[in-house]
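Here the complex is missing a single protein chain, while all its other protein chains stay put.
Should a chain be cited, it is by its letter among A and B, assigned in written order, with residues numbered from 1 in that chain.
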Amino acid sequence: MSLLEWVAALFLVCGGFFVLVGGVGMLRMPDLYTRMHAASVTETMGTLLIMTGLILIAGWTLASVKLFAILLFLLFTGPVASYAVANTALIAGIKPQLAEDGPQIGGPEVPRP
Amino acid sequence: MSINSLGLYNYWIYGFVLVIGLYAVLVKGNYVKRMIGLSIFQGAAFLLYITMDKIEGGTGPIFVTPPQPGDLFANPLPQVLILTAIVVGIAVTALGLAITIRIKEEYGTIEESEIREVDRQA
Partner (left out) sequence: MITVLGLFTLTFLVIAALATVQSRNLFVASMWFCIFSLMMAANFLILDAADVALTEAAVGAGVSTVLFMGALSLTAEHEHVRERSGWLPALVLGLLFAVLFAASFEQPRLGDPLAPVHQHVAPFYLSETPRLIDIPNVVTAILASFRGYDTLGEVLVVFTAGIGVLSVLSFSPKKNQQLSGEGVAERVRGVQHHAILRVAGKLIIPLLMLFALVVQFHGEYSPGGGFSAGALFAAAVMLYGILEGADRSAKAMPQDWMLRLAALGAMLYIGVGIVCMMLGGNFLDYSVLSSKPVAGQQLGILLVEFGVGLTVSTVLIMIFNAIANRSTY
C-alpha cells in the first residue's frame, strides 16, 4: 500500500476509535447532558476523521468533492441537533445531575421538578 | 467472504420483522402503535423484494459507462416496484393517522378498550 493509503487507513482507524469512545460514553455516562456530550464526540471528531480518510482514498475525483460537501453538511447539522435535544431537555425540566446528588450510574431518566 | 455468505439470513430476518409488525397490529390496543406496526410490516415486505435483486459481483443498475456483454447488474425490476410502494405506504399511513386524529377528537381516547366502553354505553 502506498503512503497515501497508509495515512488514510490511520485516519479511518482514529475515526473509528472516536466513534467507539462516543458509544461507550453514551452507555456509561450517568445523566442526559453528559451523554449528549459523549454523542457529540461521535458527530464531530468521528465524522471529520472518517470523512478525511475517505477523501484521501478517493483522490482527485468528483467523489471527493461530494464527500467534502457531505462533511460540511454533517458538521453543520450535527451539533445543531445536539443543541436542540439538550435545550429541549432543559426546557422540559430535566435537571443536570450534580455531584451532591450522589453517584447514579445509568438508570432511566426521570424529569425532576 | 462476500455478501453471499449471508446465505438465507435475509429471509429469516424478513420473517421475524414481519411477525413483529403483525404482532403490534393484532395485540396492541393503541391505534398509533398499530399504525407503526403496519409500517414495520411494510418494511419487511420491502426487504424481501430487494433481497431478491442482488447478484454476486454486480453493481447497481445504472450504466455509468456503456455496458459490456460481461457486466453483471443487479435486477432493476424489484427496485421499481418497491420505489413506488414506499411512497404509497407513507400516503396510506398518513390517511390512517388522520383517521386516528378524528377518532381521538370524537371519543377522547385512542385505546381500543376504552373506545368499546364508550360505544357500549352509547
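Rule of thumb we're sticking to: a residue touches a chain if its C-beta (ideal position, glycine included) is under 8 Å from a C-beta of that chain, and two chains touch if they have at least 3 such contacts.
Since we're looking at a predicted model, the values are computed, not measured.
A.B. asks: Pick out the residues on chain B that sit against the missing chain.
C.D. replies: Output for chain B: 1-24, 26-33, 35-37, 39-40, 43, 46-47, 50-64, 66-67, 72-88, 90-95, 97-102, 104-105, 109-111, 113-114.
A.B. asks: Can you name the residues of chain A that touch the chain not displayed here?
C.D. replies: Where chain A meets the chain not shown: residues 73, 76-77, 80, 83-84, 87.
The working rule: only the chains that are shown with their structure count from here on.
A.B. asks: Please tell me the distance, in whole Å, between the geometric centres of chain A and chain B computed from their C-alpha atoms.
C.D. replies: That pair's centroid distance is 30 Å.
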